[in-house]
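As you look at this complex, bear in mind that one protein chain is not there, while each of the others sits in place.
We call the chains A and B, going by the order they appear; numbering starts again at 1 in every chain.
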Amino acid sequence: MSSIKPTGATYWRSLDELSRTPEFAEAVQREFPNDEFDTLPPATRRQFLMVMGASLAMAGLTACRWPKEEIVPFAHRPEFRVPGVPEHFATSMEIGGAALGMLVTSFDGRPIKAEGNELHPDSLGALSAVAQAQVLQLYDPDRSRRLLLRESGQEFVKRWDDFRAIVPAQFAGDGAGIAVLAEASSSSTQAKLREKFLGARPGARWYEYEPLSRDNEREGTRLVFGSAQRVHPELTHAAVVACFDADPLFDHPASLRLAREFAAARDPESGAGARLYAAESTYSLTGVRADDRFAVASNRVPALLAQVAHRMVADHGVDLPAAAAGFAGSVDSAASDAEARFVQALANDLAAHPGYSVILVGPRQAPAVHALAAVLNHALDGVNHTVTYSSVPDPDRPSHFEAIAELAARMGSGEIETLLILGGNPAYNAPGDLGFAELLAKVPTTIHLSLYDDETSQRCTWHLPCAHTLESWGDGAAWDGTVTLRQPLIEPLYGGRSAIEVIALVAGDEPISGRDLVRRSLGQDLPAMSSEVGWRGALRDGVVDGTAWQKTTPKLSPSALAGAVDSLRSVLDTPDPTSDRLELVVMGDAKVLDGRFSNNGWLQELPDAITKVTWDNALLISPATARELGIGDGEVVVVEANGATLELATYVLPGQARNSVCVALGYGRTAAGQVGDGVGVDANPLRTVAAPYVLRGATIRGTGRQYALATTQDHFAIDTIGFNERNHRVENLVREASLDAYLANPDIFHEYDHHPPLISLWKDHEYEGEQWGMAIDLNTCIGCNACVVACQAENNIPVVGREQVLNQREMQWIRLDRYFKTDPDVPIDEIDNAEVVFQPMTCIQCENAPCEQVCPVAATQHTPDGLNAMIYNRCVGTRYCSNNCPVKVRRFNFFNYHKDLADTTKMQFNPEVTVRARGVMEKCTFCVQRIEAVRINARNDNRPIADGEITPACAQTCPTRAITFGNLNDPKSKVSHSREEHRSYATLAELNIRPRTHYLARLRNTAEESGGESHAPSHAEADTHGKESV
Amino acid sequence: MSTTHSDTRSYLDNTGDNPAVRARLVVGDNDFHAITEKVCGIVEMPKTPKMWWVAFAISSSLTLVLFAMIGYLITTGIGVWGLNVPVGWGYAIVNFVFWVGIGHAGTLISAILFLLRQRWRTSINRFAEAMTIFAVVCAGIFPGIHVGRIWFAYWLFPIPNQMLMWPNFRSPLLWDVFAVGTYATVSLLFWYMGMIPDLASIRDRATTRLRYYIYGFLSLGWRSSNRHWHRFEFAYLLLAALATPLVLSVHSVVSFDFAVSIMPGWHTTIFPPYFVAGAIFSGFAMVVTLIIPTRKLFHLEEIITKRHLENMAKIMLATGMMVGLAYSTEFFMAWYSGNQYEAFTFLNRAFGPYAWAYWIMVTCNVVVPQVFWFSKLRNNTLILWIASVLINVGMWFERFVIVVSSLSRDYLPSSWGYYRPTAIDVLTFVGSFGLFFTLFLLFIRFLPLIGMAEVKGVMPQAHLDRPGHKGHGDYHGDIAGAEVV
Partner (left out) sequence: MENQTMTAGDETVLYGYLAEFDKVDDLLVGAATVRDAGYTKWDAHTPFVIHGLDAAMGVKKTILPYVVFGAGLTGTTAGILLQWWTNAIDYPYLISGKPLFSLPANIPVAFETTILFAAISALVGMLALNGLPRLYHPLFRSRAFKRATDDHFFISIEADDPLFDADATRELLESISGRKVEEVEDVV
């Protein structure tokens, strides 16, 4: 084995230069440049890039760099492949045991953009911000690119053959002392391989761990039905949705589908007006959308639900099954009038809409609370209407935290000889009380398969580079069980292998490729797959139709329920938090989740929907609690819980529950890579197996030090003048009314526009032909940030880093304006609660664009089709246009932000879009490259452009379809229709800028305003619905 | 001729306001030759005074700082400044407006006072014109370097380029290019033309071949022919007549950069007069700031008399009041227009995050000049000098308030921001003063800093008070039997 000595290698510039180097010659000889890696020192990325370059160059020489396995449909007709014409491949990614279908755009062999797969039940064509950022992760230069063996304090570079050599020794015998720790997986291929592996080694144990697990829901159903069930909310026809710490619109494996259904359930034009209640400790995106939101400590959420049960039984005679009767009586007193009001309103509304109401409980709540919700949904006749059940795979596995706890115990007792860790990063994200990182040292042989040489890998003896989602074959199941396929879009850049390939390898299977593994497994599951046609069809679609799990109608199990009642009692008995014994809620971050995406610049720089914080996690605290504890906004505090402490800055957030502080996981990484290292602080040490989400008895004390959080928008706390003015302006900018007020007076939103007639000095310009315009529906926008990342990926928008964001130089073209709406009578220093509203803001393409007339070099002018075009190569950068932009959506390249970009990362660039130089202004172009692409095709086919044929990246990925784009000169186009809606209004119309982007006003549907009457769909509809969902 | 000490006041004091007595524009025992001696003497000094060297050492090193900063800016990017979105303009534009404003006093003194027959201007106009040129040089730097791609700044000029595109003449920035360009050119012509006879004087007194050739070349062979003087006078009059509307237009156009935009706090019709008044205000402040030390250093108290200083103090008082009026008018309009954005902008100026800048501005520009109401105070050279310096500070902050505070909080609260200058910003600004003073020191050392020919023309010996004379620039024969042929 070769010990490491750094060698100074030259950076490759051109093919010719390269082809002269012996490395290249050698690389060309081999089929796999990857095997080259064992001669590389670990430290230098340049070395790697050189070989990367070699492989790229080979691509150039051998026409293309395709996997040797054929990828349908490409393999079918290579002669039709026109270089420079993008192709789309259906594939998928898996997070937390649910597969999400994607459609990836590949440009000459480079995957450059991920979009949703319309055929996939959990995507329906949309894709979350996180999933879209996979493309950037694929090209991450920090990804591990070699096998490493660490022993006796030394590091040795290995090759796969070396690993294969040790397998028989390590995984021999009956498997006693062998343990596998895997991430949650829905892949039937992996399940089969696991059985094979365990079958041959009865003594071996298989553990599954996810730091952000939905097991509480799973266990809750077990408490009610006796067996674990999977819960599927169905919101399309819901009239009342009650969320208890739940975030179905964002933090749910099927959130994209649920968001789409919710949008439909609230479409005022079709008369639907579902009402959303939320009781939660910290703002979730669902909570933002809620018509009636009650901020309450997570610890008290169960009590609220119990009271709702009580009221429904007491006031409305809703009858609970005998075994569950105990639930109702458990709590009957509200802590405050506000709470009582909320409970009463909710109870009334739920009881008034049997069959149209659903209660959802979030993963951080105890199983007993989920059990209660299940019982109530049952009692409200929600089953098979607003909530359906199906079986879960592997119903008997222990919950994730039990699993990791047991593994830790066995590691501690030294039973484990060989530990194989497939993905994940337990050394970083296992609950702090396990001390997992230290325990790894007690295991003689630890093998970690991972994308990065991360915290866990560095403590393991073996590190194996993992193939990225977009580099590997695989399969999985959607949340509803639909079989979903995964195919590689590019040869593994760093010689990684996927989990199934590694399992196959250690299972002693003759090493066969991932493709063969998947195909064999699917062939066994689905006869259709064994035929070439079926297989190729499945690859093309990315899903196999009609493979969703059979919906079940589980029966309540009295025996189980008895236990559930008791455990709920114990949950309810826990005392409510106080300012000296706070509740610390630990949640998964909306961007980097449990930290697995920490090294992704797009996600790190993505402003958090509520706080607008980038590159950090903060301690969310309510203004009242902050005042009580004498802690200021942005002050660094020390949080203590379960004996562990945490030092981080506060973010005073109105609407955060009193005495409940909240911190996101996924930060404070030490071995994430250049991007993610040292960003934020790590909250995992505070978690315990017993209380992984809601930590009681936490204390915080201020240090007096201030820390600047890099936010892209004002904090809630600003000077009084600014605060008052902001409140004053919001109602005009983000127009909102109650549903009933709107139905009573459709013109209500235009009572804001009082300005003199908007006349021009000159004869107005005639806009002939296609005139592009956009409509953004604020009623359906949930602020999920998907559009922001879609835009960043599509338009080569640079990541600028924390320092630049602190200087207010972030570059994202789409800004998700977040405004707190507070009661005007309450002075700023007494505010505790606030409503949050979103307004997606990007270039609104004014017809009388203020930016155009001030540009001295005409670098921004109007195109014939009405776009406010930006001509990058003409721009000299006076920034006058930005100054004169009333919505400040122009972005300036203050530095050359692409200078230090790794060559791999450059492979992600969209070749259709200019990469902007230093000193140049840029902004949203309505994705002009997409418009032109369609226009060219239409011209070639000599036909007009059809409505909906052009979708900008943001509209394409929007889960609720809140963004409509089209031709304003076509009266039949969807965008023209939305323009004519009463809710349609233009921002700052009084300036006579005539924006091409219009907004559709937001509707609120609270019980008071409509006298408790929610707008339920007709019962005829309900029956049909009842039928179809059974 | 000898001056008689008609009163008890120091013979240097000619600040009386008795209309019966024509106040002397030049005091002390001076004949034509004495003036020549005094002025050319400075240029001909065999040994440069120490003070000059000290000042020059400081200013030239500051100039180096300026160039270093510009170099760093060009190689690294505009990001080295504190700019951001929303505040896309900061120090650079503030400095630009500040320096252009400084320039205005020069043209005003040489052109407008000339047309108004203010003969006292003769002692200071050369000096003020020079100041104009150098201020415009400093001003010209900033628009040039504040663009993102400095190497393409020439695209602002209507010259054919690789894109076969023309600049956009609807943009106020382009108007700026023409206004400032014209202003620089005309000021230079004006200044140089006025200097030709004096350069000839230095030529004729030259004791070394080098000096003879250099000044001989610069004076273009001027032989003080009266036929030449005739056209010279005419050309001077015409240039003055042209420079007057020009000087008013330049700052008006500069103000268009703001007035033509739609930003609350910028979009207002009061800007042109407001900016011009401010420019004259700051310009005179700068003249006073410079001239007081200079006249001490080179003993020019007899030519640049107390009366000159007093007159300038009065002008500063007047323009200061105009500026104050403009401030209050803006506030009134903000309230009266009923425009919520406008109203907030001004509330925010006075009480928002940039209130400190606003109140510095008000104190220096409105409060300080009030001391000039009292003749004791305005005739106290030290107080006058301190006040003038404070006014310069205040006028810089006026531009800062207009540019930055308006941008930092515009229409959408979501995009509100705050601008903090970086060290580079500050050093670049300081460096521009270095350049200004360097040029200035070179000027007073090598060029006639007082228009001798003009001063001689207003001395009693020139018989201006000969009965029948109708004042400066009057061409009617007053000799028996003279008639125009």
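By definition in this document, a residue touches a chain if its C-beta (ideal position, glycine included) is under 8 Å from a C-beta of that chain, and two chains touch if they have at least 3 such contacts.
This one's a predicted model, so the numbers in the text were calculated from it and none came from an experiment.
Although one chain is not drawn, the whole complex shows that of B:242, B:347, B:366 or B:442 it is B:242 that touches it.
Checked against the full complex, the one of B:151, B:217 or B:374 touching the unshown chain is B:217. Screening A:88, A:164 or A:765 for touch with the missing chain picks out A:765. Against the chain not displayed here, chain B makes contact via residues 31-33, 36, 158, 164-170, 174-175, 178-179, 181-182, 185-186, 189-190, 192-193, 197, 200-201, 203-206, 209, 212, 216-217, 220-235, 238-239, 242-243, 245-246, 249, 253, 256, 452-454, 456-457, 461-464, 469, 472, 474-479, 481-485. By the touch criterion stated above, the residues of chain A touching the omitted chain are 760, 762-765, 846-850, 852-853, 858, 861-862, 864, 994.
Heads up, the rule we're going with is that only the chains that are shown with their structure count from here on.
Centroid to centroid, with C-alpha atoms defining each point, chain A and chain B lie 60 Å apart. Considering their complex, residues 713-714, 719, 721-722, 725-726, 728-730, 733, 804, 807-809, 815, 817-819, 839, 841, 850, 853-858, 873-880, 882-884, 886-888, 890-896, 917-921, 988, 991, 993 of chain A touch chain B.
Chain B meets chain A in the complex at residues 76-79, 82-86, 88-89, 146-150, 152-153, 155-156, 163, 165-168, 170-174, 177, 257, 260-263, 340, 344, 347-348, 351-353, 407, 409-418.
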